[in-house]
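After the structure tokens below, expect a handful of questions from me.
With one protein chain withheld, the remaining protein chains of the complex are depicted in position.
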Amino acid sequence: MDTISRKGELRMMALFAVIVLLMPIWLIPFGAAYPDLLQKFAIFGIFAVGFNILFGLTGYLSFGHAVFLGVGSYAAVWSFKLFTMNVIPAVIFGVLFSGIFAAVIGFVSLRRSGIYFSILTLAFAQMSYNLAYSVLTPITNGETGLQLRLHDLRMIDGLFIEAGEGLPLTNLFGIKMSGYPGFYFCAVLLILAFYLALRIKNSPFGMALKAIKSNQLRMGYTGFNTRPYLMSAFMISGMYAGLAGALLAVTDPLAGAERMQWTASGEVVLMTILGGVGTLFGPLLGAGLIKYFENIFSSYNDALLQETFSFLPDMLNNLMVGIISPFVGDGWHLTLGGLFMVIIIFLPGGIVGGITMVWRRYMKKRGASAEMEGETS
Amino acid sequence: MDSIFLQILNGLDKGGAYALIALGLTLVFGTLGVVNFAHGAIFMLGSFCAVTTQNLLTYSKKVKDESITYFEAFKEVPYLEIWWGDTGSFIIDYKVPFSILLAIPVMLLIGLAMERGLIRHFYNRPHADQILVTFGLAIVIQEIVKSIYGANPIPVPAPAIVAGSASIGSWIGLGESVVYPWWRLIYLANALVVISAVFSFLKFTTYGMVVRAGMQDRETVGLLGIDIQRRFTVVFGMASVVVGIAGVMYTPILSPDYHMGMDFLVLSFVVVVVGGMGSLEGAVVAGFMLGVLQSFAAMNEIKSIFPGIDQIIVYLVAVIILLTRPRGLMGRKGVMED
Partner (left out) sequence: MTTVLNVSGVNKRFGGLQALDNVNLKVEEGQTLAIIGPNGAGKSTLLNVCIGRLAPDSGSVEFHGETLIGKQPYEINQAGVARVFQTPEIFPELNLLENVMIPALSKRNGAFHFNIISRMREEKQIEADAISFLEEFGLQDQSDNEAGTLSRGDKRRLELAMCLVQKPKLLLLDEPTAGMSRHDTNTTIELLKKIKESGMTKVIIEHDMQVVFSLADKIVVLAQGAIIAGGTPDEIRNDPKVQEAYLGEEQV
């Protein structure tokens, strides 16, 4: 069996938790150990892990997952506005509403498979995006985006606390959710979300999803009603996206429609593919790398490049800067697109898939040579 | 009455653009079986052919401005005007039609290079891989364009003579007040011409017949000893030219920027799906139909009944079609139906 034992699972989770929680330390040498970026790692990690439950396990490629991210954000901000600045209800609302949206969109889209499913989800994403910009302005605040206001209702907070000066901050029972506390809140949820994804993957339910991906016809004649399986996978993965969206609002309480655009859905596809579809850690790695490069690459400019290559003679320096500068700064999307194509063409299993392949080959070689030694001795 | 007439015209005109883009998309899908998410990017490249032509034609020299005598002033004068005077100005004015001359060979080359270099290796990969790799390609193309031309829309005006509106109402007896922009009429005519050209090519030439036969049954045509692969490469080039021309002609209507391709992509997929994957006639009919539907949905009378309908009508139609008739309006039974 391809799954790990209870003990192995526990060890893996412990290691994972340590790695995630210690990110503020071990990411220092990479220049990535500041709360804003760390929060993004955790949030988009959740998004990608959830997306992978759908795409990785069932093979259904949704191009509209950003809708759920957006819905999660809107729901969370409304929870801040209407009820309380406490983040727990916000997260719950985010997950709940994205679950409802996923149920509706999934119910319709899952009637088709393959490319038609992708296009249906794409169509729903565009509809939601367009509506958020136009008639739904009372809910979404249109182009400006939904923001907190001084005179928001905040029914529950109003009962306990005097409204202070200025905009209130999101909090977890009094702990401010900006900076590192915000990161740790997201990190804990990431660990939980990852654990759930691990359990799903190794459960009979997850096995059924993998079998649906492998051969849907056989699944039917094996007695499985595939629709509710796909529906559950779609909803779970939509709720993951909603959680991520809510966390975006927790760390920065505003929500805009651009979060729902289909290119935003494309981004989570990129993350998952880059890291490795269907693998446990791949989507996390992909999300981390993309968010890292987005921040690091995009901050590079020509002056910084000049400095980096200052050890070279002038002519070479200018040449290097000339070659590299289109790929950094504003042009980092170019690097991303190119990298993505390379991965699809040469390494369909993504980074994790590639590493596994190399590792297996190495082990095989070692096994073979050990056998040879055994024969000669 | 007037407004309905104008809406129909408006819709047909919008539909012309949809139909052209969708035609290219479905040509590629029907012949090569490839789902091309980079199609919008090719449309965008077409528009930037017009931008490039404009840049080339207006390549300028700084000359002293004689009309200002108080101090030394300079103005930019295009070389063309310096060399050829009025003829030069005329050429610059007609840059959009002229850029078609540039766009045809350039788009053909781009199309051929794309097919040879990338798409060909994905014929036998799953559709998801095709979607993903072409999506990546689209990002790369649009980022390259962005790094060359910048992020802002670049206006490329139509020739001055057709810059205004045609008093179309007086032609057909609806009164002077009914007017419509000249260039949009030209666009519609252009769309019709290109569409007919593609169809006559496929219907009346032997080359086109082989391609159509290949769309029906690729294997058999291959068995007849015809190099269908090569013809499909040409088809890809042709699809690029079609959508490239659509892009060139669209520039006076919408100033091109680097992400216009992505904006049109989703829409053109919707058109193809509604028309029926791989059905050329379907793509054209659906293009015009959705264009007209969209412009009617944008009328205030309709919007007051269904608020926001103009924003979603196209997608709504696509969802309904996909659920009730997955092969689309004119798709063949059994093609990509599951």
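Per-chain residue numbering starts at 1, and chain names A and B are given in the order in which the chains are listed.
Criterion: a residue touches a chain if its C-beta (ideal position, glycine included) is under 8 Å from a C-beta of that chain, and two chains touch if they have at least 3 such contacts.
Since the structure is predicted, the reported quantities are computational estimates derived from the model, not experimental observations.
Undergrad: Sort by label and list the shown chains the missing chain touches.
TA: By the stated touch criterion, the chain not on view contacts A.
Undergrad: Touch as defined at the start, partner being the missing chain; which of A:92, A:200 or A:254 qualifies?
TA: Touching the chain that is not displayed is residue A:200.
Undergrad: Hey, which chain A residues sit against the chain that's not shown?
TA: So the residues of chain A touching the missing chain come out as 1-6, 196, 199-200, 202-208, 210-211, 213-215, 217-226, 228-229, 232, 236.
What we mean here is this: only the chains that are shown with their structure count from here on.
Undergrad: Which chain B residues qualify as touching chain A in the complex?
TA: 35, 118, 121, 127-129, 131-133, 135-140, 143-144, 146-147, 151, 262, 266, 269-270, 273, 307-308, 311-312, 315-316, 318-319, 322-323, 326, 336, 338
Undergrad: Within the complex, which stretch of chain A touches chain B?
TA: Counting only chain A, the residues touching chain B are 59, 61, 108, 111-116, 118-120, 122-124, 126-127, 130-131, 133-136, 262-263, 266, 269, 273, 326, 330-331, 333-334, 336-338, 340-341, 344-345, 348.
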